[in-house]
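Missing here: one protein chain of the complex. Every other protein chain is in place.
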C-alpha cells in the first residue's frame, strides 16, 4: 500500500511568499515530498531553490512542458504538481500536467477564459485526475464549522450576505499611474499576466469562494462598480450580489482601504440565525440564533461539529493560522490521491478541497464583475 | 437677557420611547422647560403625560393646530416645539408651528414629499426660524471628531465609503404577512403613516446623514435593492452609492440581520487614512493613517480636536450614550435660539445641529432608494 | 399622596464634574427637584450655581450646618440631600442632615473612620432615614444582570475573582513630588482632605463594591502592595484578596497604567460558569457556561432577567452610559423615599441602591489595604 507521495512545483522560488506556504503546508503531515520543480524562469533562482530543497538536478526543469513530460514518464515521477506561477501560466501548465497523468493543485484564479477552465475540467475527468484550485481560506477549521452549521440548516434559509476583503497596500497607486514606487508586483498590473482584474481577481474571488463554500449557494448575478483611478486594472470594487435562492447582499473588495491588512470578513444572515467569520482571527466563529446572545465559538472546544473537531490540530486557544489552512487542504488532497493510488473509492469529505468547479465559478465571477462595471454596474449574470 | 426657554412637545407620551429621550436630552443643561404639549391623540394618555410633567391643563392640547395657534399668541408661549409624533404628522405639525413663529425640532424622516420639505424650509427662512431634523447620532462627540478630522483633510480625499445600520428585530416578519406577532409598531408598517419606506426610512436615512455629516459629501446617485418578503414596506436594503466627488461605496440597512441590535457602523476611507465609528460603543473612534497602526481615539483625551473637547461632558472612559447625543443637539439648539432671542447673530458651530437641509437630503435619499429598487437597482439620482 | 420630592446639594458647583452628573441623574425621571444648596465654599461659585438652577437665595447656604438645620425645620424643606463635597466633609455633613431628619445620599468613600461610619448608620436607623453611598457602577443594568445571574447560582460557587480599575491620568506624578503640573485635584493629594488613600480610596473601592454587589460575597482579608513613588498618597495597588467563602483573587487598582482611561473590569469565575463586565462598554455582559461558547449578552434583549429588563430604559444597542447608571440609583432612591413618605413599607428591590453598609465595607477595605501595605503586604482582615 502506498503511504507517501512525491510532488513537484511550478513557480515558488525562494523569494515567492506563497511558494513557501505551500511547501510548509505539504510538510505538516509528512506524507508528501518535494522531488521535482520548475521554480523560476530565472535559472539561478531555479537552481538555488532546487538545491535548498535537495531536489535532484535532473528533476529541476527549465520549463513546465519538459517537466510534465519527463515526470509523467518516470516510474518514480511526481504524483501531483503544485502550480504557483503567475496567473497567465495556470492554464497551460495545468493542461500539460493533466495530459501527462499528474494530479494538479493550482493557485487561483484558475485561468482567464471559461472555455479554458472547462477544458481543464474535461481532461481531468477523462483521465480520472483530481484538480484542486487553492482557495486556501476554505482550509480553516472555523470556515468548515460555518459550512457545517449553515448547510445543516442551523441558521435557517440564507436571506442576506455581507462580505468583504479589504487591504490597504495599494492606496498609493490611486491616480499615480506608474509614477510612484508601488507595492504591487509588476506582473499583477499587467493584464496579459494577471488577467482582466486585479482586485476582484486577486481577493474578490476569495469572497465569492468563501461565501459559496460556507453556504452552498451559487451567485446568480452581480451589479459591480470597480474603481481604477487611472490604473490598468481595478483597485477597488463594490458589488451588489444576488444568489440563486433570491437572497441579496454586498461583496466589497479593496486594496486601498487604509487600516485593513488582509480583512476577509464574511457574514451570513439566515431566517433563524447568523454567522460571522473574520480571517485575521480565524480560530473564532461568531454564531447567533434569533433573539439569543451572540456566541463566540472557539475551534477545539467540545461543542463544535464533528467535522471541525476532526480537522482541528491543536487545542482551543492555540492559534492555527494561514499555514494550517494550507495544511488542511493538503491533508485531504494528499489523502485522497493516496486512496486513488491504492484503488479506494472517494466519497464525502474526501472531496473537501476546493475543486475545479470552484475555480470555474471564480472565473465566471471575475468576468461578470468586470463586464458589469463596464456597463455602469448593470446586473450581469454570473 | 433671556437665559432659559420654554418648549412644547407633539407626541412623546409616557409610553413612547423616543419622547422620553427628548425630554431628558433637553434637561441635561437645564436651559429649557416643558410647558405645553399635545402628547397623544388618546386623551387619557395625553393628560397622564401632562400631569406627570406638571404641564398646565390649559396648555395641554388635543391637537397640534390649536397648540400652535395658542402658544404662538401667548406672551409666555413656547419658544420651540419638539415633534416626535408618527411620520405622517411631521409636515403639517411643523408647518403649523412655523407659521405661528415657533422654532421647530422634528424627528426624522422630515416628511414624505420633497415639495413639502422645501415649503417648510421656505417658511422657516422667511420667518427667521430655526429648524432641526433630529438625526441624533450627529450629536455624539466622536462623530463630531470624525467630522473635524475628515473635513480638515486629515485622511485625504474620500475614495470609498462602507456604512451599515443593522438590526435583527424584524426577522420574524419575513414571509409572515400579518400572521405573526411582530415587533414593529403597527404604524410603521402602514405606508400612509410611515411613508414609502420602513427600513431605509427609519434607519437607512441615519446612514446617509451620518456619512454626510462626517464627510461633508453629498450623494449623487444610488443603486438600491430593497427586500420586502411579502411585507408592504422594506425590511432590508443593499445600496451601491456614488458621491458627488466620484467616490463609491455601499450602504447596508437591515432589520433582519440576526446578531445586530442597533448596529450603525460608518467607515470612511481616504487617500491618506481612514476612520471608523461604531454607534454601539460611541466613545471610541478608530483612526488610521496610511502605513501606520490603527489608533483608538477616546473621547475626553487631550489629543482630540478642540470641538470634540468642547462638546465632551465627562472624562474619558466614562461612557456617554444615546441621551448625551440628544443632549448635545439640544445644547446647541437651545443656545442658538437663546442667541436669536437676545439679538445675537449665529455663526459657525451655532449651526451645529442637523438642519432642514439634512432633512431634505434624507427625503431625497429615501425616495431615490425606493425608486431605484422598483427599477431593479438601476442607478437613480438622489 | 406625595408624588415628587425636593432635594438639596452639598458641593457640586458648576465646575465640579460629578455634581452635574448627580443633577442630570435626578432629572431623568422628573420626580425630584433641586430646591436648596450649599454648592461651594467659594461664595461667588455658590451663588452662580444657585442662580443657574433657580435655587432661591434664602435656600442657598454658606455652610451645610445652617442648611441642614433650616431645611430640616421648613415645612417645604428638602426630602433628601446629595453630598458631593470633598471626602473630609462627608461625615460631618451626613451627620448634620440625618440629625435634622433628612435622607442622605453621599459620595464614596463614606468617611475616614469605621467608628464614624457606624455612628452614621446608627443615627439613620434610629431616625428611620435612608442612607445611600453612591457606588454608581451598581446602577448599570448589566451589573444588575451579573448580580441576578450570580446570586441565583447560574455560574455555581464563586471560586476566583479577577477585577481591576485602571486609569492612566496620574502617570506623570511618579517621582515628581510637587514639581510637575499634575492632573489630580490638589485636595485629592492631601491626606487631611482625601483620607489615607488616593488610588484605593478613589477607585479601588469601586472594585470592592462592584464585586460585592455582583456576588453577594464579603471580603475576609487582603494582602496589598501600594506604590507611592514619593507622593503622599498611593498611585497604584496590587491586592491579593480572600473572600469569606474561601475564594481568592486579585484586585488591581491604578492611576498610572497608560492606555487605560477608566478601566473597571470585573471577572467572576464560578464552578459552573463565568461572567465578565467592562465598564467602558457597559451595555454588554460576557457570560460563559462551562464547556460552552462565551455569550455576549446585550442589555435590552428578551433573554435578560426580569430585573434587568425592568431597569433598562432604551432598546438594545442604544448605549446607556454613566448618566443612566446614576439615574438608575436615583430612581430607586427617590421611589423608596416617596414610599416612606406615603407610609408604605419598603422591601426587595426598594433597597436596590448602595447602602451605608456598602459604605462601611468600603471604609474597612481601604483601611485594610493601607495597613497591609505598610506591613509589606501581610494578610490583613477587612
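Every chain is named by a letter (A, B and C) in the order it is written, and numbering of its residues begins at 1.
Everything below uses one rule, namely that a residue touches a chain if its C-beta (ideal position, glycine included) is under 8 Å from a C-beta of that chain, and two chains touch if they have at least 3 such contacts.
All values reported here derive from a predicted model rather than from experimental measurement.
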Quiz item: In the intact complex, which of the depicted chains does the undisplayed chain touch?
Solution: A, B, C
Practice problem: Have a look at A:60, A:283, A:308 or A:328 and name the one touching the chain we're not showing. | Solution: A:283
Quiz item: Looking at the whole complex, which of B:4, B:41, B:281 or B:295 touches the chain that is not displayed?
Solution: B:295
Quiz item: Footprint of the hidden chain on chain C, which residues?
Solution: 155, 159-160, 162, 164, 168, 171-172, 174, 223, 225, 227, 229, 236, 238, 240, 242, 248-250, 252, 254, 256-260, 267, 269-274, 276, 286, 288-291, 294, 376-379
Quiz item: Contacts of chain B with the missing chain: which residues?
Solution: 287, 291-298, 301-303
Quiz prompt | chain A residues that touch the omitted chain in the full complex | solution = 17, 20-21, 23-24, 27-28, 30, 52-53, 167, 260-263, 279-283, 298, 300-301, 313-324
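The criterion applied here is as follows: only the chains that are shown with their structure count from here on.
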Quiz item: Based on the averaged CA atom positions, which chain is farthest from chain A?
Solution: C
Self-check item: Cα superposition angle of chain B on its copy chain C, in degrees to the nearest 5
Solution: 180
Quiz item: Which chain is in the middle, if each chain's centre is the mean of its C-alpha atoms?
Solution: B
Exercise. Quick one: which residues in chain A touch 2 or more of the other chains?
Key: 291, 294
